[in-house]
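Here the complex is missing one protein chain, while the rest keep their positions.
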Amino acid sequence: MPDLLEVKGLTAAYGATQVLFDVDFTLAQGQITAILGANGAGKTTTLRAICQAVKTGGSVLFDGQQIVGKSTEAVVRLGVAQVPDGRGTFTALSVEDNLKLGAYVRRDRAEVARDIDRAYERFPRLKERRNQQAGTLSGGEQQMLAISRALMLRPRLLLLDEPSFGLAPLIVAEIFRIMRRINEEEKVSMLLVEQNASLALDLAHHAYLLETGRIAISGPSAQIKNDENVRRVYLGY
Amino acid sequence: MEAFLHQIFSGLANGGIYASVALALVMIYQSTHHINFAQGEMAMFSTFIAWWMMQAGMPYWVAFFLTIAISFAGGLIIQRTILKPVEKAPVLTNVIVFIGLLVIFNSVAGWVFDHTIKPFPTPFPKGSFIESRYFSAHEVGTVLVMLCVLAVLFSFLRFTPIGLAMRAAAQNPESARLVGIRVSWMLGIGWGLAAAIGAVAGMMVAPIVFLDPNMMSGILLYGFAAALLGGIDNPWGAVIGGFIVGVLENLLGAYVIGTELKLSVALVLIVTTLTLKPNGLFGKAVVTRV
Partner (left out) sequence: MNSTIDRKWMWIGGLVLLVVLLVLPFLVKNFRVFQFNMVMIYAIAVLGLNILTGYNGQISLGHGAFYAIGAYVAAILMTHGGWPYWATLPLAALVCFGFGYLMGFPALRLGGHYLALATFALALAVPQLLKYKAIESWTGGVMGLVLNKPEPPIEFSMFGQPLSQDRWLYYVILSVMLLMFLIAWRLLRGRVGRALVAIRDHPIAAAAMGINLPVFKSLTFGVSAAFTGVAGALGAVAVAFVSPDSFTVFLSITFLVGVVVGGLASIHGAIFGAIFIQYVPHVAEEVSKSAPWAIYGIFLIVLMYVMPTGAAGLIDRVIGRFRRPASVNSSGQSATAAAPVSSHPAGGKL
């Protein structure tokens, strides 16, 4: 099966400052791939580059289609959903409105309603707060909401930017468990950016390590996890 | 007592018009964070279009709704063509472009429709509604029309998917893009709605002040005052602000400072609000990041 995401020679820049230099990686269908690295390595920029939210060069093929140069909205409509860092929820709107917005581009109303129910089943706490303003939710609940909103798109590819950030370990564990289930049951491919390397390596099948805008190491996550040198030098544990 | 009540009702009728102008301003501010200085002239131009259609024989309500549709389209087109290129430009650039629009609308109106003052018909002539010593049929009609406009707008924003998308795009454009909302088009629709609302305001006020290219400048000022008073990012505030300004203007004009200085009331209100309570009565506090 061809790769879902094929990135070649990706460059990205904020104004005059180039952040990504000639990045290559792939993501196979149904897989979870992690992008690791220290602060400032360019992880978030990589996700933004895929969504075309930043000036990019090079080639990004999503399911064989070139998406460099498209608008963010167009990329989303192809089936790429992102859970941005900081959750990105619409804080002044209700939980239910946030979910509805996640399905904005879909036309199948009945299925959308069903998906909302499934989101509530998966995260009962969201159901309790369905009419509350999203901004009043706790960090963990907002993360659940952000993930659910992204899933409302029924995306082929889910991008997650630092889902563990600022959350208590128990909540993080629960969220990662749910992400694994989503990947296994609904075959949603995921590209995960994480600073918490051990968590990411437990979840992902494959991992890339970014160092100041370039890929330093890549390989199956089991291999990277077991490589002591890599762990000590790059991942700090 | 009678005169006092009349001032209040008349103030409420005017207030309805100020509320609509304020609402249009807030709509644009909420989505684009810019104040549309050309709002008044756009409304005036729409009213001229309605007048022209009626001169050509069209019945009032046909011209009315057609004008609303044309104004919506016009607002949308202006945002998409003239404003989009300067979307990300500094405030001064945008202000200058707005003033440019103001001036163009004003001069083209004068050129096409000339500067003689024209009467404009009201759909609520004497006797069509319950009238009294306190308010004329037109004043009642104005308030009703404005309330309808508000109801329609509110329902649209609250209950339709596009309305939801517009609110989302105004609050958080980045996240809106991430769910596939074409944020730029949402801005265009916001402009279209503002233009349409402005058109209604113009058509409601023209029977009272008569139609000429400079008809809306004073009303725009009151609209500004109302929008600021209510909180420039709060539609409900704009509406309440409008009615407050309307009544205040009339009462102060009748009992305190005389009718000649009414515009100064708006000026003082604006400066005071901006100095003492820049967020208005109902707005959210604005925090600037360093």
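Residue numbering begins at 1 within each chain, and the chains themselves are lettered A and B in the order written.
We take it that a contact is a pair of C-beta atoms (placed from the backbone, for glycine too) under 8 Å apart; a residue touches a chain by one contact, two chains touch by 3 or more.
As the structure is a prediction and not an experimental result, all values here were calculated from the model.
Counting contacts over the entire complex, the absent chain touches B.
Of B:Val86, B:Leu251 or B:Leu281, it is B:Val86 that touches the chain left out of the display. Contact with the chain not shown here comes from a single listed residue; of B:Ile8, B:Met58, B:Ile104 or B:Ile162, that residue is B:Ile104. Residues 34-35, 37, 82, 85-86, 89-97, 99-104, 106-108, 110-111, 217-218, 220-221, 224-225, 228, 258, 260-264, 266-267, 270-271, 274-275, 278, 290 are the ones on subunit B that touch the missing chain.
FYI, only the chains that are shown with their structure count from here on.
One finds 43 Å separating the Cα centroids of subunit A and subunit B. Those residues of subunit A lying in contact with subunit B across their complex are 51, 53, 71-73, 76-77, 81-82, 84, 88-93, 97, 100-102, 104-105, 149-150, 153.
For subunit B in complex with subunit A, the touching residues are 161, 164-165, 167-168, 171-172, 174-183.
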